[in-house]
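Input: one structure, supplied below.
Yeah, one chain of the complex is gone here, protein chain that is, but the others are all in their spots.
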Amino acid sequence: MTGLKLIGRKFSRDKLAFTGSLIILSLVLTAALAGLLAPYPEDVFSIHPGERLQPPSSNHLFGTDSMGRDIFSRLLFGARITLIISIIAVGASMLIGVPLGLLAGYYENWVSEAIMRIADVFLSIPQIILAIFLAQSLGPSIHSVILALSVTYWPWFTRIVFAETRALKKTSFIEATEALGAGRLRTMLLHVLPNVSSPIIVRSSIGMGFTILTAAALGFLGAGAQPPTPEWGVTIAESRQFLPDAWWYATFPGLAIFLVVMGFNMLGDGLRDILDPRIRRGLE
Amino acid sequence: METPILRVDTLKKHFRSSSGLLGGKTALIRALDGVSMDVSREETFGLVGESGCGKSTLGKTILGIYRPTRGSVIFEGRDITHLPRKEVVKVRKDIQYVYQNPGSSLDPRWKVKKILAEPLLIHTPARGAAVEKKVEEMMDAVGLTPQQLSLYPHEFSGGQQRRLGLARILTLNPKAVILDEPTSGLDVSVQATILKLFTDLKSRFHLTYLFISHNLGVVQMMCSRVAVMYAGKIVEMGQTSRLFAEPLHPYTQVLLAAIPLVGKRKEEGLLLSGEPPNPADFPSGCRFWPRCSYREERCTIEEPPLVAVEEGRAVSCHRFTGSRA
Partner (left out) sequence: MDRSPDTLLLNIERLSVHFHTDRGLVRALDHADLRIHRGEVLGLIGESGSGKSTLARSVLRILPLSARIAEGDLSLSGEDLLAMKESDLNARVRGRGITLIPQDPFTSLNPVFTIGTQMEDIVKWKGSAGIGHGPPGEKVIEILERVQIPSPRDQVGKYPHQLSGGQRQRVLIAMALLPGPDLVIADEPTTALDVTVEAQILQLMKSLVLGKGISVLFITHDLGVASQICHRIVVMYAGQDMEEAPADVLFSQPRHPYTRELLESLPNPEGTIRDIPGEIPNLIQPPPGCRFHPRCARSTALCTQALPEKKAMAQGHWVRCLYPLES
């Protein structure tokens, strides 16, 4: 049975991964089809002061906010922003972190030392503080959030890829491949990389959850997306002065964040089990 | 006399190991400490010894997986000891290495077809149909079917994985093959099948084998000449039949006596006591003296050289190195 089929089978049986992926799928669909699903798509921008702070009703599923905008519609569009931020941030981290990890793991000299020490430096930078700093210098925006997240998250990938590459070097097939005359680049890209892809995938999933949470926190602090962007964290920030009366204002964006982060974590955990190397040995 | 296809001259390989948290003390591991030997074209030369004797290190150093610390390796008359990387790659076409643990020497994520094709893609301009044809030929040569090319390594049994390892290197038509423990971990019947395969392939492709093994029975059957290693050096070398019939070095004698053979109850006297020496800290003089029942004072001071005692036989023991000091 091919690797992919085996993975597919295991996937459908693992409740964690399955539920997680359902949640994520919903998120993606929501983001993509926000325009169609939202009852009041114009509420991303237009305001209706007459309908402000109305509790959830049949007209407004999640109620309205301080500007009379439909929270449900804005949440749906917020999903788009959330996804964009995390995909770019995690993607950039991967693009930086994975190659560095490969190099550090494969070589066993000053190159590896240098890379890992640099990774350590970046790991010790507190994300939120850097984001606030960038917000101050470059002006707060989604871009500064993405920058802050990418710059601080890539070392996680480097570390994992480094550890896995080192472990792989102990098996003789890397040595055997070199003994055949394969060059270093070839070995790294064609042999090491596919074999470390599983931990990378798991880390990406968990990383998505992590960046979403941080992006929301930054939005909440005002260091990221700015109003009137319907970002979830920004919405929660807006709701502060109207709590606890307008409970729906904070609860629904909060729930959305919670659900999505949990979804990515479940997916990541489930994937970790499924992509266990044992799968390659035919499920003994 | 024809020039040997492979000659090794006082080959040494030392490793530095760091002990202690900050790499304070380093120990010098003398894994291979001065080995010289010849292998003739289309011969099967056996290399025996127990763990830590340096036989695997010798194989890997000859191939160039390890850079020698000292000494030289001459292949087909050409010194290949210190070649630049590009040249080394070319040499790898002619002299190849088959790994001890076949499962872990094959990329678990690659289909077998890709694995077997890789050497050709690296070393030759051949592509596409030509590569496919060669790969299928090799599968057939090792007794596997082309249908199995779409499988992954873990879907094969241990014996079959060994064949795959062989097939992979045979795609390059090497002249010499270093086999590292080719039958370890195999069932007796599977071992017999693999040995038959080695013999077939040797005559078919005119191969020379360096047969590294701790299994003396197999070596006795397959190798025309054999060298016994202990503590990084060769202690005895010669024609297999003569050596097994009349071992001269005390270690060889004990080694042969230790083999549990069906129907032969062992005499207790020849039991070897103690442990092999620590390669970071060899005894002075002959490395075997702490465990040798023939030892004399001379043995603890002076290392015996490897000397020829008769046509084609050499021993490294003071009992054979001429007059006493």
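Which chain is which? They are A and B, in the order written, and residues in each are numbered from 1.
The rule we apply is simple: a residue touches a chain if its C-beta (ideal position, glycine included) is under 8 Å from a C-beta of that chain, and two chains touch if they have at least 3 such contacts.
Only a predicted model underlies this, so the values are computations on that prediction, with no experimental measurement involved.
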{"item": "Residue in contact with the excluded chain [from B:Glu50, B:Glu76 or B:Glu302]", "value": "B:Glu50"}
{"item": "Option touching the unshown chain, where B:Glu2, B:Glu275 or B:Glu311 are the choices", "value": "B:Glu275"}
{"item": "Residue, one of B:Thr124, B:Thr199 or B:Gln239, that touches the chain absent here", "value": "B:Thr199"}
{"item": "Selected residue (touches chain absent from view) among B:Val88, B:Met221 or B:Val309", "value": "B:Met221"}
{"item": "Missing-partner contacts on chain B, residue numbers", "value": "50-51, 157-158, 187-193, 195-196, 199, 214-218, 220-222, 241, 244, 254-255, 257-266, 268, 271-273, 275-276"}
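Basically, only the chains that are shown with their structure count from here on.
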{"item": "Separation of chain A from chain B, taking each centre as the mean of its C-alpha atoms, in whole Å", "value": "51"}
{"item": "Complex contacts: residues of chain B adjacent to chain A", "value": "63, 65, 88-89, 92-93, 96-97, 99-101, 104-110, 118-119, 122-123, 152, 154-155, 165, 168-169"}
{"item": "Parts of chain A lying in touch with chain B, wherever the complex brings them together", "value": "2-3, 171-173, 175-183, 186, 191, 194-195, 277, 280-282"}
